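Below is one structure, written out as structure tokens; the observations come after it.
All protein chains of the complex are present and in place, except for one that has been dropped.
Up next, subunit A:
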Amino acid sequence: MTADDTPSTTAAEEALPMTDTITLAPPTAPGRPGLRRTVPSLPGLTGIEIRKSLSTRSGKALAVATVLLAPVATAVVAAASTEPLTAVDGPIAIMGLLTGYLLVSLGVLSTAGEWSHRTVQTTYLLVPHRGRVLAAKAVAVALMGALLGLVSTALTSGVLALMESGVSWDGAPRAIGAAVLAGAAFAVIGAGVGAALANSAAALTGLYLVLLGVMPIVSTFEPEVANAIDPANAVINLGQGAEQAQSAVNLGVWLVVASVAGWIVTHRRAVQ
């Protein structure tokens, strides 16, 4: 944030009658004095994108669901399970992955949701540099994904601490790190695919079909291939300290491909 992010309010604060009579200050080219001269900085735009995501009921509900799903699921599984748990890193990573799957929606709604509701129109009228908007959205959903992932994982860990005794917590920090990373990465992947398809329903259906339909089949028949291409395997492996390099490349490729596709389509697409 810079000093000129806080515009002077002298002209805008002139009293206006609550009637049909319009008595605004005279317009002057190119814009009135006191207004900010440029569009917001990247951090400023990122903050606005976070507010956008959380300004609707669906956005708020998604954030709450993201935080609560994993700890609730953990409690249910821990209560139902008869076999004793040996270590927490596996469950924490798996629950982080579950949260990540939900955060895909947060990313998709941030980009494709704007096309579906046609709010891209005002977004790009006010900030014509679409790459700037897209970068702000990527940072915004990454921050939200990481934070929501962290809170969710903290609650999951609390549930495990309460319900499981005599388990190893050795790998917990690494698993929590993987869960937070999964939250950020899945949200950004969602935003990239959302931007590329520019349609919420298509992006959500397509992504979940691949992540929850195609990838498990690949895992069943070709586990080695799945390790290389399924981001779920990457998250679980990272959480358990296995296949670190391959998992990082796996997630990295997903992030780059989704972001580049979103970037290209966003720049070429006409706002009708």
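The definition used in the following text is that a residue touches a chain if its C-beta (ideal position, glycine included) is under 8 Å from a C-beta of that chain, and two chains touch if they have at least 3 such contacts; residues count from 1.
The criterion applied here is as follows: contacts and distances are computed from a predicted model.
Per its UniProt entry, the chain excluded from the display bears the name "ABC-2 type transport system ATP-binding protein", taken from "Chemotaxis protein CheY", "Pyruvate dehydrogenase E1 component subunit alpha", "ABC-2 type transport system ATP-binding protein" or "Na(+) H(+) antiporter subunit E". Although one chain is not drawn, the whole complex shows that of A:75, A:154 or A:271 it is A:271 that touches it. The set of subunit A residues touching the chain not shown comprises 4-5, 7, 9, 11-13, 16, 18, 20-22, 24-32, 35-40, 44-45, 48, 51-52, 55-59, 113, 117-122, 124-129, 268, 270-272.
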